[in-house]
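Let's look at chain A:
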Amino acid sequence: MSMEFLDGNTILYSAAFGLMLIGIGGIVISNHLMRIIFGIALLEAGANLLLLLSTYHEGASAPIIVDGIIPAMMADPVPQALVLTAIVIGVGILALALSLAIRVQRAYGTLDMREVRLRLEQEICDEAGIEMPSSSEKPAEVIKTPVNSVVQQESGS
Partner candidate 1 sequence: MNELDKIPVRQEISVAQGGAKRTNPLANVFDELVRFCQSRSMFMLHYCTGCGAIELPPAMTSRFDMERLGIQPMVTPRQADILLITGYVSVKTLKRIILTYEQMPAPKYVIGICSCTVNGGMYWQSYATAKVLREYIPVDIYIAGCMPRPEAVISGLRDLMGDIKSGRADNWKRYFQNYDHYLGNQQQLFGEDWQTPTDIIAEAEHYGLMTDQTLGEHTALLQKHQQPLEALEFSLGEKREKIQGEER
Partner candidate 2 sequence: MNLLVLMIALPLLAAFLLSIIDRASSFAARVIGPLVLLATAAIGLSVWSQLGDAPQAVQWGGFQAPLGITLYADQFGLLFALAMTIGTLLLWPRSTGNQLRSSSLALLLAGTGSGLALSGDLFNIYVFYELMTVVSYGLIASRGTSGSFASTLRYLVISGFGAALALAGIALVYQATGTLNLAQLAQVAPEKLNNLQGFAAFVLMLVGFGVKAELFPVNMWVPEVYATASSRVSALLAGVVSKLALLIIMRLLILVFHQPEALTVLLVLGILGVATGELAAWRARDLNRMLAFSSIGQLGVMFIALSIPGNAGIFAALAVAVHHLFLKPAMFLLAARWGGSIRRLCGAAKTSPVAAGLFVLLSLSLIGVPPLPGFWAKLLVIMPLLTLDQPLYYFAVFIILAAASLEANYLFRVVMKLYDKQPTAVPHKAHATADLATAVFLGGGLIAAVFMLVPLADRLDSIAAQATDVSTYIQTVAPQSLEGDVQ
Partner candidate 3 sequence: MHFFELLVELLLMPILAFVIGLAMVLMMRRIGARIQRRVGPPVLQPIYDIIKLYSKETQISHGLMHEIGIIMAVGGYIAAETLLPVPGLDGLADKGGAVTLAYMLMIPALGMALGVGQCANPNGSIGISRALTAMLAYDIPFILVIFGVSYVYGTTNLAEMITIQQQQGVASWGIVQMPLLALTALLILPAIMGKHPFEIYVAPAEIATGPMVEMSGKFMGGLFVMQCFQLYTAGVIFTTLFLGGGLYWITFLPKIFLVVAIPMSVAYLFPRYRTEDVLRLMWKWPMLLGLIGLAVVMK
């Protein structure tokens, strides 16, 4: 592998995809809510970087119209504007997520996703007035149908 291959573009793209993968990994593997939220943040950062890189070419200058720099040498300004917006949105969502996490922590006393899921299920079922579906810890109740009652049923084959 020659060093030429490791030009700036490649590194940057790898960084972007790497960030995204780390983010996805964070969401997928961890069970702790904070880690998941961080995973989202990383994923967004990677996506933003990718967007930024979409029109970047090596040696491009900032898209400010000054003498001597022709538009062709500039980096495309549009993605930069877009990324700005995306970042703002991302931050907003992150803040919302964190505030919700606080609420959840207060309500359930935990930030473990599995625990939260179970408690949520419990709450929904309680509200609906149905029993929780049997969980893996609790063996399902075996409903025994008396064999006789089936045989005695008056009906055909």
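Per the selection procedure, all candidates are chains of the complex that A comes from, given by their letters.
We take it that a contact is a pair of C-beta atoms (placed from the backbone, for glycine too) under 8 Å apart; a residue touches a chain by one contact, two chains touch by 3 or more; residues count from 1.
This one's a predicted model, so the numbers in the text were calculated from it and none came from an experiment.
Trainee: Looking at the complex, which candidate is in contact with chain A: 1, 2 or 3?
Mentor: 2
Trainee: Taking the touch rule as given, give the residues of chain A at its contact with candidate 2 in the complex, in rising order.
Mentor: Against candidate 2, chain A makes touches at 20, 23-24, 27, 33, 36-37, 40, 43-44, 46-48, 50-51, 53-55, 76, 78-79, 82, 85-86, 89, 92-93, 96-97, 100-101, 103-104, 107-108, 113, 116-117, 119-120, 123-125, 127-130.
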